[in-house]
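Everything on this sheet refers to the single structure shown next.
Note that one protein chain of the assembly has been removed; the remaining protein chains are unaltered in position.
Moving on, here comes subunit A:
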Amino acid sequence: MAGRGRGRGGGNSFKDINERIGLPAGGPAAGEAPVESVLEPPPLFPPLESRPVPLDLGVEGEYLLALKRDFVEYFHDSPSYLQDIVVKADIQRYSDRYQTATLASRTTADLVCDWTHFPKELKDIGSKPRRKRKLKSSKGNAKVPRKAEDIINRLEELEKQEEGSDAEGEVETDGKKVDNNDEIKDADSEAGEEVDEEDLDEEMDDGTDYRNSHFDNGEDYIDEEEDNLDDGPVY
């Protein structure tokens, strides 16, 4: 609402209007201070001229507020509250494991009770695009993360080995490791039917989600700015 009504000066018609509605035509009258042209936007927090009336709430209002808080809390804890799984890259925290686990366990699938009411494209969560990625990975791109998994497997094996006999275990792990690799190749070549299930928690399979792209090129930021620019400066 600010910003309007500052367009005075200039054209002849304004003088006419001023004269007609009671302002002297030749500038302000002798007693009044001349109007200075304003060159800066009005202050962001203009002083209040009058104190606002105190709000009266009553019992009803308090009940409503409590209800509102409950709702917001409920939605925050429900699967309908979508969040990015943010990875703090500095150190790996012990608590992260639980946090991401609880986040991952909440999916929209729990929320929706009947998929026939939704367009089909919404239902196929995690199948189509994932499959593409899988195919790509079968071409050898995903070798690096797989290695990470191998290490975990290997550590487990080593643990077992420590408990059991040593010499035998050595051979066994080696054999197992080869097996593992074979399995992976098998899975890659099939890469079809059972992918869905496995993929849902693929992100966590490797213990981390470093593979996910968290790169932000800052384009969003500029987008937002653009909108404001269109409307002119905002005071």
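Observations on the structure shown:
The criterion applied here is as follows: a residue touches a chain if its C-beta (ideal position, glycine included) is under 8 Å from a C-beta of that chain, and two chains touch if they have at least 3 such contacts; residues count from 1.
In this section, contacts and distances are computed from a predicted model.
The listed options are "DCAF13 protein", "Vacuolar protein-sorting-associated protein 25", "mRNA m(6)A methyltransferase" or "DNA-directed RNA polymerase III subunit RPC3", and the UniProt record of the chain not shown names that protein "DNA-directed RNA polymerase III subunit RPC3". Across the interface with the omitted chain, subunit A contributes residues 1, 4-5, 15-17, 19-22, 49-50, 52-53, 55, 57, 60-61, 63-65, 67-68, 71-72, 74-76, 78, 80-84, 107-108, 111-114, 116-122, 125-126, 129, 219-220, 231.
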